[in-house]
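Excluded from the complex is one protein chain; the other protein chains are retained at their positions.
Read from first to last, the chains carry the letters A, B and C; within each, the first residue is number 1.
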Amino acid sequence: MIVFDDVYKKYPNGTNALNGVSFKIDDGEFVFVVGHSGAGKSTIIKMLMHEDKPTYGEINVNGFDINKMRKRKIPFLRRTMGVVFQDFRLIETMTVFENVAFPLRVVGTSRRVIRRRVPYVLGIVRLSHKAKNYPKELSGGEQQRAALARALVNNPRIIIADEPTGNVDPVMAKEIMELLSEINKMGTTVIVVTHDKDLVNTFNKRVITLEDGKVISDQTGGYIIHEEF
Amino acid sequence: MIVFDDVYKKYPNGTNALNGVSFKIDDGEFVFVVGHSGAGKSTIIKMLMHEDKPTYGEINVNGFDINKMRKRKIPFLRRTMGVVFQDFRLIETMTVFENVAFPLRVVGTSRRVIRRRVPYVLGIVRLSHKAKNYPKELSGGEQQRAALARALVNNPRIIIADEPTGNVDPVMAKEIMELLSEINKMGTTVIVVTHDKDLVNTFNKRVITLEDGKVISDQTGGYIIHEEF
Amino acid sequence: MMTTASVSVLVACMLIIGTAFLFAQNVSAFMAKIEQQNEIVAFIDEKVPEEEYQSLKARIEALDSVAEIRFVTKDQALLDYRAQLGEDGAYLDAFSGEENPLRNSFVITISDLDNFKKVSETVSGMEEIDHVRDTQDIVNVLLSLRNVVQILGIWIMIILGVVSLFIISNTIKIAMHNRRHEISIMKYIGATNRFIRWPFVLEGLFIGILSAAVCFGLQWYIYTYVMGRLFAALNFVSLVPFSQLYPGIAAIFVGIGVIVGGFGSAASIRKYLDA
Partner (left out) sequence: MMTTASVSVLVACMLIIGTAFLFAQNVSAFMAKIEQQNEIVAFIDEKVPEEEYQSLKARIEALDSVAEIRFVTKDQALLDYRAQLGEDGAYLDAFSGEENPLRNSFVITISDLDNFKKVSETVSGMEEIDHVRDTQDIVNVLLSLRNVVQILGIWIMIILGVVSLFIISNTIKIAMHNRRHEISIMKYIGATNRFIRWPFVLEGLFIGILSAAVCFGLQWYIYTYVMGRLFAALNFVSLVPFSQLYPGIAAIFVGIGVIVGGFGSAASIRKYLDA
């Protein structure tokens, strides 16, 4: 379960990225987060995974109290979630296979299991043929799918995808979203940040809309963005 | 003018990214390039700007013969084009202002002109308030717009945008496309790589569709992507 | 590529320390040789019967730091002196035989110059010894020379050592800076600090030990062939053979390699782990 209670985030340079965000996401929910560029969507993800601390407000993720938890617990918080980062964050010095295997290795999974699980997940995102390539040798969409594979591989309790379809064509975007929907049906909480109006409208799920660091709408179905800035 | 004549590109690792691509783009045209992830779109841009050489085939860009040109001429080829890279490629150690000013400084523009021109372009992409920030302090969409500003700032003869709207909301995506369309109307050649079906359909321009490194369609209007891979 | 550069820097620093070590070793070997250039001439009292000479010699020989003792008869001494004066020493012929004003003596060489004065005084204080003549002046020069060289040597070792470690630690820092993205991504994916650290430490150890091996070979070559040939040409002092020094050198190199490679990378990765 994820709880945001009146969360503020002011970056060191003075930008107020979040201005009192509150919401609650139950286990097993599927939530879209939408909003203008710079509305604070990625900042919410940063708070969730303790990449950075909120300036004010309470956050609870899978039982971890973000403000009070000890530093050494952070890795364990992060292992409960699989994140597709907006900028992918693949490790340059590792092949696609090694990148995807990394979350498994972190939790001490045996080689045998890794050798079975990684190709399976790479198959799902249609990247089997690139397993031995380095991130630099991939196209934009391929990198995005590698990042997705890495987020899925560990069967995390929450999957958070920041713009997971920005670099793939509409058909594949729909496939990816259906995949996430499948995973969600098996009990995993899924949070998708997206700008893809079509997808949001097609899938008819809960949509949290942000603007200027505030939640301006939280309802099921439909992409709402004001035309004026 | 851009001419691709039977261009092949095989990467060192054996991937055949382009398999005989031919097309011609006249000065002042507006062209969408679409295709599956990994179809070879970004590779075409790499060839255009001489980031890498084709394995086979002739390419001529703004009068430069890519195969035969001397290395020292490459910077001058690149100055004729403004590129929005799929991965933005902003310089981490420079502020947004400095990043956008860089193409001007490269051609020896005076400080006075830079101080007028850069804020003007940042205004167009709605980033004036982030001029003093570093790329790391920007959201994904803001970085993308900074990259766009940098591509526009120098009034290049060709603007090439690789997925320029992947990280912005539909409203801003439409704005950006309208901006490019404006610029195109003033005589600049514009090439947009995109997965955004809506945009392609809305703007009704020439669309080059790639699949597996081949041009499978080159016609005006409409986004065609086969559902099967 | 970066490994090559790191190994290069490490090898270079080790080479500096190793050269300083070899230098110090050779200087002390050389100084030991120089120390032989001393003598105490102890003139035996005329009242002592010749039968006691042997036991007297043994007593002196038993003193601390006496390296060599040689008996010189007064006749020999006179001849030596005459020889020194050359042709014009003929007038000394008058003193030969019973007329010889000189005395029988022991010529003593000291192994440790620090004890020179003490030995000289002890011998001088013996009943059987009339008086001594020593080369205290030269000994003083040699002593100060030795002290200066030793202190300089130690300080040079210390300075070079500290500076080298400093260079290595900064190089590791710069090299680690190259990996900061990699490290931060690993953290984002839920790796614990320990999990991230150990491959880096292993890599550091590998680089350290590789560097130690390379440096050992290089040092051996330079020392034996370059310096060896140079000194052979000098024809005065010979280098201490490498075979006598290599355990020390090897220990130093492996020590630095392990400590710097392992602990160095562990320490400098910390900054990025905490971030």
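Going forward, contacts are C-beta pairs under 8 Å (C-beta built on N, C-alpha and C of every residue); 3 or more make two chains touch, one makes a residue touch a chain.
It should be emphasised that the depicted structure is a prediction, and the values quoted were computed from it without experimental measurement.
Partner chains of the missing chain, restricted to those shown and counted over the full complex, are B, C. When you scan B:Gly38, B:Pro54, B:Pro103 or B:Gly166 for touch with the missing chain, the hit is B:Pro103.
Among the residues C:Val163, C:Leu202 or C:Ala251, only C:Val163 touches the chain that is left out of the figure. The missing chain, though absent from the display, is touched by one residue of C:Ala32, C:Ala58, C:Leu152 or C:Leu202; that residue is C:Leu152.
Interface residues of subunit B facing the missing partner chain: 49, 51, 72, 74-79, 83, 85, 89-93, 102-103, 106-107, 150.
In the full complex, the hidden chain is touched by subunit C at residues 1-2, 5-6, 8-9, 12-13, 15-16, 19, 23, 26, 30, 34, 37, 43, 84-88, 91-92, 101, 130-131, 133, 138, 141, 144-145, 147-148, 151-152, 155-156, 159-160, 163-164, 166-167, 170-171, 173-175, 177-178, 222, 227, 230, 234, 236-237.
Operating definition for what follows: only the chains that are shown with their structure count from here on.
Chain pair with the most C-beta contact pairs: A-B.
On a Cα centroid basis, the chain most remote from subunit A in this structure is C.
Separation between the centroids of subunit A and subunit B, computed from CA atoms only, is 28 Å.
For the pair subunit A and subunit C, the distance between C-alpha centroids works out to 65 Å.
Not a single residue position of subunit A touches two or more of the other chains.
Taken residue by residue, subunit C touches two or more other chains at no position, since every residue touches fewer.
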